[in-house]
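For this view, one protein chain was removed and the others were kept in their places.
For subunit A:
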Amino acid sequence: MSRIETTFAQLKEKQRKALIPYITAGDPGLEVTVPLMHAMVKAGADVIELGVPFSDPMADGPVIQKACERALAAGTGLRDVLAMVREFRRGDDRTPVVLMGYLNPVEIMGYERFAETCQEVGVDGVLLVDLPPEECDEIGPLFKERGIDLIFLVAPTTTEARIARIAEAASGYLYYVSLKGVTGAASLNVEEVAARVETIRNLAQLPIGVGFGIKDAQSARAVSRVADGVVVGSALVNQVAAHADEPMAITPAVSEILADMRAAMDKP
């Protein structure tokens, strides 16, 4: 069983939901990321989505755009992100790490080399925002044979036929984008999300994480009532941005938000 599968199975046994934080790797500096990953696990994270910075993050709002700019200014490339995962694994062989980003840095590295390195350093899943299942003929099998989960987004606009097709190509979990928009956009509507998650459940066996628009403990709790996992990104990256000049303050600020979310999600 993969680390992601194991994690969701164990959570289910304990009747808990996955808390899935997203941070952009190398933001605001390369040395910040690995300690922050460990701290997030300590604060209650079950899976970590590690953003690979890209110069043209088309699906992201201003908060993560700026995070990408800071990470790129610090010189963060895909190779550095993979090295961070290797370092993280020295202290944590249990928490799944999912790389999230855009396809182009992977294209330049080469699919095969990327998949090999992911396996070697201990990456568990990959979510490439601009890579739909239709374009996965080549990269899909490379991940599959190495036991790396290919995670896909499902959107409010995704038809039922497509959900079924995506579920077929996906493994690990499905990431439901709670609203039409970019990351960090307006607040989500929990009732709408609940109805969509129900639809997805009828078409897919995989656990369902929900992201986009989860800002605080309250919205995390509300979403945890309907989904298997809660993804929080911009709310954390905001804290990184606020403390970009004093990196020592980043970890406590991010941990505090996550711990609050964890507590709210676990409260009966």
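Here is the rule we use: contacts are C-beta pairs under 8 Å (C-beta built on N, C-alpha and C of every residue); 3 or more make two chains touch, one makes a residue touch a chain; residues count from 1.
Definition applied: contacts and distances are computed from a predicted model.
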- Task: Choose one: "Sigma-B regulation protein RsbU (Phosphoserine phosphatase)", "Heme lyase NrfEFG subunit NrfE", "Tryptophan synthase beta chain" or "Phosphonate ABC transporter, permease protein PhnE". The correct choice is the protein name in UniProt for the chain not shown.
- Result: "Tryptophan synthase beta chain"
- Where the complex has a chain not shown, which of A:Glu31, A:Glu116 or A:Glu135 is the residue touching it? A:Glu135
- In the complete assembly, which of A:Ile4, A:Val154, A:Leu206 or A:Met261 touches the absent chain? A:Val154
- Item | Where the unshown chain meets subunit A, residue by residue | 54-61, 65, 69, 72, 77-79, 102-109, 111, 129-132, 134-135, 138, 152-159, 162, 166, 177, 180-182, 185
